[in-house]
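This part shows subunit A:
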Amino acid sequence: MSGADSRDSAAKGAMAERNGNGGGNGNGNGQTLARYEIRLSGLGGQGILTMGKLLGQALALGHGYYVTQTQSYGPEARGGASRSDLVVSSEPISYPKTEYLDLLVALSQEAAASYYSYLKPRGTLLVDSELVRQSPTNVFLGLPFTRLAREKVGVAQATNVVALGAVAYLLPFARIEAMRKSLKTALPEKIRDANVKALNLGYQEAKKHFGQPITLPDPAGEGESNGVRMDLTDIMAED
Partner candidate 1 sequence: MAEITQLIHKYLRHNKKFPLVFCPGCGHGIVLGSLVRSVHALGLNKDDVVIVAGIGCSGRIAAYVDFNTVHTTHGRALTVATGIKMANPKLTVIAVMGDGDAFSIGGNHLIHAARRNIGVTALVLNNFIYGMTGGQCSSTTPEGAYSHTSPMGQLESAFDIVELTKAAGAAGVSRGTVYHVKELDALVADALSRPGFNLVEALTPCFTQYGRGNGFKSAVEMFRWLKDSCLPIERFEKLEDRTGKIPLGSFVRRDIPGLETRYAAMCEGVRRKKGGAA
Partner candidate 2 sequence: MTAPRKKHREAFLLGNEAVVEGALAAGCSFYAGYPITPSTEIMECMAKRLPHVPDGVFLQMEDEIASMGAVIGASLAGRKAMTATSGPGFSLMQEQIGYAAMTETPLVLVNVMRGGASTGLPTSPGQGDVQQARWGTHGDHPIIVLSAADVPECVEMTVTAFNFAEKYRTPVILLLDEITAHTREKIDLPEPGDFEIFSRLTPTMPPEWYKPFEETMRGVPPMPPIGSGYRFHVTGLTHDALGFPTSRPEEVRALTERQFRKIDRFFEDIQLVEHVGTADAEVVVIAYGCVARSARLAVRQAREAGVRAGLLVLKTLYPFPRRHVEPLLRSCRLAVVPELNMGQLSREVKRVNEGHTVVRTINRIDGQIITPSQILKEIA
């Protein structure tokens, strides 16, 4: 039970996070990352929750980042809206939920409309360009994930993994090999090949259409509060 009752010195105290089992050393590919918040959203049945788990697992295990992944549960998770949130950081994560999004993936019109307001200024909005007819902003990235899955992979259910491929390309700290590995360990053999194909397709399409991956706002390393607005009078809308 090491560290269960340790009194930190004040100097480093406020900054120190538990150094117990968390364990990740945050340098899978050498890129230091301040708190980075992602929301994957869409409709029940689009595989949003699986996508969240795959992405989280890849970033946590394959890259060595600290990741918290939370999701909508219950009736909300069946039919209706579905979402999965991830916080990624080189340092241990205190608050596990998202506050202000760096990346919002929306696979439905409703999701794009509901969650757009949580995006940080200069945050990235990625949508299914055929399902989101009306983007809340003209600054967004779009690919027809569902059509790509249906026509090029031959499985409409692989939409989420096509989108995951695009996310893997867009995130400058993500490595496609690690994503592929996460996919292979998490999915049953029967559907593995189709999904690897979908992942690669998403990655290639993103590369072709989006040009450069996302540029991270600021060289990180100043701690996870870096990414959160510091105006003390500003209270979140949901409060």
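Definition applied: a contact is a pair of C-beta atoms (placed from the backbone, for glycine too) under 8 Å apart; a residue touches a chain by one contact, two chains touch by 3 or more; residues count from 1.
How were these picked? Simply put, all candidates are chains of the complex that A comes from, given by their letters.
Not measured: the values here are computed from a predicted model.
Applying the touch definition to subunit A and the options 1 or 2 in this complex singles out candidate 2. Chain contact summary for the complex, subunit A toward candidate 2: residues 1-10, 13-18, 20-24, 53, 56-57, 60-61, 66-71, 73-76, 93-97, 99, 223-225, 228, 230, 232-236, 238-239.
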